[in-house]
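Every protein chain except one is present and positioned as in the full complex.
Read from first to last, the chains carry the letters A and B; within each, the first residue is number 1.
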Amino acid sequence: MHLTWNRKDLISLDLLSKEEIESVFTVARAFKASLGNHKAKTTLLDGRSVVNLFLEPSTRTRLAFEVAAKRLGADSVTVSAAASSLTKGETLRDTARNMEALQADILILRHPASGAPNYLSKVVDIPVVNAGDGSHAHPTQALLDAFTLLERFESLDGLNVTILGDILFSRVARSNILCLRKLGATVTVAGPSTLVPNDFASMGVRVCHDLRSALEAADAVMLLRIQHERQTSTHFPSIGEYTSMFGLNQERAAWLKPDAVIMHPGPINRGVEIDSELADSNRSVILQQVTNGIVVRMAVLLLCHSFHTGEAIQLPQLNS
Amino acid sequence: MHLTWNRKDLISLDLLSKEEIESVFTVARAFKASLGNHKAKTTLLDGRSVVNLFLEPSTRTRLAFEVAAKRLGADSVTVSAAASSLTKGETLRDTARNMEALQADILILRHPASGAPNYLSKVVDIPVVNAGDGSHAHPTQALLDAFTLLERFESLDGLNVTILGDILFSRVARSNILCLRKLGATVTVAGPSTLVPNDFASMGVRVCHDLRSALEAADAVMLLRIQHERQTSTHFPSIGEYTSMFGLNQERAAWLKPDAVIMHPGPINRGVEIDSELADSNRSVILQQVTNGIVVRMAVLLLCHSFHTGEAIQLPQLNS
Partner (left out) sequence: MHLTWNRKDLISLDLLSKEEIESVFTVARAFKASLGNHKAKTTLLDGRSVVNLFLEPSTRTRLAFEVAAKRLGADSVTVSAAASSLTKGETLRDTARNMEALQADILILRHPASGAPNYLSKVVDIPVVNAGDGSHAHPTQALLDAFTLLERFESLDGLNVTILGDILFSRVARSNILCLRKLGATVTVAGPSTLVPNDFASMGVRVCHDLRSALEAADAVMLLRIQHERQTSTHFPSIGEYTSMFGLNQERAAWLKPDAVIMHPGPINRGVEIDSELADSNRSVILQQVTNGIVVRMAVLLLCHSFHTGEAIQLPQLNS
């Protein structure tokens, strides 16, 4: 087995080579094989300390990082916005350097400002993993999405993936476009023209305002949550109108290819961007995405840490 | 030793047989014997993950479940209302299924709505333990209360227990009535008529509005906290009036039998439902209840998990 990984930090997909992305998958696959076996808890990061600095609300991503850290044998500490010294006027840089002084081995950052993780990666020595920054990037989400697709499809090369919804404000969309294109997929972005500007064509994707055409071609459709918090009221008239025009319902799902899968990063708004029964149908891989979020993050933590310390990676009973 | 336990979930006392209740006590007793011995930490749930989903405030119950999980060797993660995706419009079912997808092995739920744990137990495969739902049930509290009584009295058969206070809105009262009656105790409920409706007679208890008579007969009196948050203003005129009419003070405690014990699920309001010195007297078993909450919950977690996985239970140095 050969692993390629050349960085202490994971900030954005645009820096990763295809080989690095595939190394994440190789490691994640090894962890997935023993996920259900509670006796196979690893000690790869035994005694290490992972700090989750989460300055925006999150359950899923935060818990997935916590579980990933613990399954690697590391301790995990979470600091939220309310509890942090940032409320006492401390700068983000000082908060991060204090975590480092407190012997953190890896810093995971979720932050409302695009670019915050990149900035921190320059001011601390330890690895920084971006857990979502503003509308910029959410690299571990894109990696787990691609990993989930690879459980259904042999390769992403030539696969058609449609991302539907609020593309403009979505860090999930941006990271997925970068990741999917590096792996050879053809990406279509669809949704209301106010949320799917034609500029996105410059990222190498097809911009499509005709929902039917966007769905008919798709091997996979990634729905995005309508994120009220990142929108001004002028981008679309109402939630109801979004649902009636772009919500994925049974009628529209019938336009998909028979084996196309439905994805969503969560939390889902049932009856808004997705019909409730579709979310629970066997086309949906939404819960598999959640589970894969654990093993992909285990892989990212291990790769960043090993690059940083120069330690060789010992995978447990790697079967591939 | 023979243990009887036929369920993956603990939702309410009404489903449990007397044998199942006694199995909880048998296991809890084994844990209690080694509680003070820090070197006897068990590995019974090693590598397992327990999620505390607490959608109402709680310190005592939440910490007791956390300590119980850790003493079994499991990891424990707590998600509170403020931190959960429920604030982003996710349904409770989706939140729970996401926890399951994140590889939780047991889900502990506190919820303001009666019936929420029962509902979740149908939509996830993993065990669900009710940590208090609305005014419906608080089964682990009732089990630890009975366990505490059994440390003072040889049997509950024929024992007289008076529950005093806000019976109408109390999940603790409902679960205790069910549990105590199954174990053979005679239960009296007492308090202001607005909070102790005569309907309760249908649960097989004596409804008594004469405090002196209710106390004179009692081997144990369970006080309930006056829960402002579950009451409308019309149930009694004022806290002061409640205290003057039904607060347990020295004078009224003198009506009790000499060896009667005083119980309270906490947190106590000193000077409201209980006189401050009485709370600290050697009649009070309030802090023993708290300690027993650990071992009873260890037993419940272990029994539900073992039933679910089919694994045999190996108790550490069982002395009974």
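Throughout what follows, contacts are C-beta pairs under 8 Å (C-beta built on N, C-alpha and C of every residue); 3 or more make two chains touch, one makes a residue touch a chain.
Predicted, not measured: the structure shown is a model, and the values here were computed from it.
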item	value
Absent-chain contact - pick from A:Leu102, A:Ala201 or A:Met245	A:Leu102
Given A:Asp14, A:Asp75 or A:Glu216, the one touching the chain that is not displayed	A:Asp75
Residue of B:Val123, B:Met203 or B:Val290 touching the missing chain in the full complex	B:Val290
Identified contact with the non-displayed chain, of A:Lys8, A:Arg29 or A:Arg48	A:Arg48
Touch list for subunit A against the chain that is not drawn	46-49, 75, 77, 79, 83-85, 87-91, 94-95, 97-103, 105
Footprint left on subunit B by the chain that the document does not show	35, 38-39, 41, 57, 59-60, 63-64, 66-67, 70, 80, 225, 266-270, 287-288, 290-291, 293-294
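Methods note: only the chains that are shown with their structure count from here on.
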item	value
Separation of mean Cα positions, subunit B and subunit A [Å, integer]	40
